[in-house]
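With one protein chain removed, the remaining protein chains of the complex are shown where they sit.
Showing subunit A:
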Amino acid sequence: MASSSEGLGLGFGSEDVDPSIAMTTDVELLKRAWRNEKAAPEILQFQHELVQRSSEQVQLMEETVEDFEQNGADPLTVSVYQMDLDRMQFLLRSYLRIRLQKIVKYMIHISKSEAWSRLSEQEQKFSKRCMDDMEKHLNQSVLSRLPYGYQSILKQSISSEEDDMVPQPHLDTYVFCKSRTPLGALQIADGEDPMDVLADFLYLFHYKSIRSFVESGHVDLF
């Protein structure tokens, strides 16, 4: 039971477990992915395998809880398992939800940039549909009723040289972050002295200055 409870992501007995192992359970990984996604202004790489494993775990936990209920196990045990299941499901759903919100907000920008490849297959489908729906909606209520030359959804008028009507994520917002390893001297802002970034210290940086470290998994957002 002790070994299987770890596998199910229960927090029990985590004191006896090596913290470096505890940090790499799927629950921790999902929590980290969820936090990063929540704090980052742009959409991050979809954690395909992690989501896959997590949904399998949720299924497994559901079966366990059901088994317990049928076999008349101790109600307290059942409710602890149930709570763990609920938390896992919340994390999973919330992770997917935050992504959808970002996709809907920046769908045109995402579809035209490298960010497109960070979406899962289902998200790409969803994004396409949403884009078509929004375009149709704006077309029939505003754009098609404007004079010729002003009907683009991307540009203010035909004389705009680039797409100036597409909402984009603000990459220079500030984010709280912690590095897992010392990053050494880092040029955080233009014209300022490089800063020595240590491991496990909480910093407040421009997102764009640590963007590559978030992508590579060296820095976590909070």
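By our rule, a residue touches a chain if its C-beta (ideal position, glycine included) is under 8 Å from a C-beta of that chain, and two chains touch if they have at least 3 such contacts; residues count from 1.
The rule we apply is simple: contacts and distances are computed from a predicted model.
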| item | value |
| --- | --- |
| Protein that the absent chain corresponds to, by UniProt name, given "CBF/Mak21 family-domain-containing protein", "Dynactin subunit 6", "Cyclin-like protein" or "GINS subunit domain-containing protein" | "GINS subunit domain-containing protein" |
| Chain not shown: contacting residue from A:156, A:181 or A:212 | A:156 |
| Residue in contact with the excluded chain [from A:140, A:173, A:187 or A:212] | A:140 |
| Sole contact to the chain not displayed, among A:165, A:185 or A:199 | A:165 |
| Sole contact to the chain not displayed, among A:45, A:94 or A:168 | A:94 |
| Touching residues (missing chain, whole complex) on subunit A | 55, 69, 79, 82-83, 86-87, 89-90, 92-94, 96-97, 100, 104, 122-123, 125-126, 129-130, 133-134, 136-138, 140-142, 145-147, 150, 156-157, 159, 165 |
